[in-house]
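Quick one: the structure is below, questions incoming.
Apart from one protein chain that is not included, each protein chain of the complex appears where it belongs.
Moving on, here comes subunit A:
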């Protein structure tokens, strides 16, 4: 898979930073194939980690609602060294190299999206609380199965793909970049979304770091 031949990034960035007030910062990835590797200049990976791992360490590919990890270097799933692409299931711990440990979560019953979290002490670049592997929808809200768990919110806010870009859906009135909208709205590459009890920002990142 050659990343440079991916979709034109100016129109629909596949990598975004999602900043949720009072909750955290997240790396939002919309591409079905995610490359994980070391954060070095021009390393060209989707998830750059400041840790002891290869520049291109592993692919995580989504096929339908299944996720498969494809090792390019030393990868262990649940402690077992992987030789070939292996399916991931909710709760898996994946060790990359000597010390980087990721947890894989796919909790929401109605969405094929998954969440990667760094369990070990390293950080991604830019720093995030979790990496969201977005299939069709990404659900922010108070319930623990949501991709972004936001205590104190009254209801879910759904980001979803439509055409080339991202849209947002939330019952009732809210604001996108200061403009009042109702129920749903398309989202620009960089934007702020503010509702009665929530506020978050999307910031585009380069297609790969």
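The definition used in the following text is that contacts are C-beta pairs under 8 Å (C-beta built on N, C-alpha and C of every residue); 3 or more make two chains touch, one makes a residue touch a chain; residues count from 1.
In this section, contacts and distances are computed from a predicted model.
Entry comment: the absent subunit's protein name, as recorded by UniProt, is "Serine/threonine protein kinase", drawn from "Response regulator", "Gas vesicle protein", "Acyl-CoA synthetase" or "Serine/threonine protein kinase".
Hidden from this view is one chain, which touches subunit A at 9-10, 19-25, 41-42, 121, 125-127, 129, 152, 154, 177-178, 188-192, 194, 196-201, 203-207, 209.
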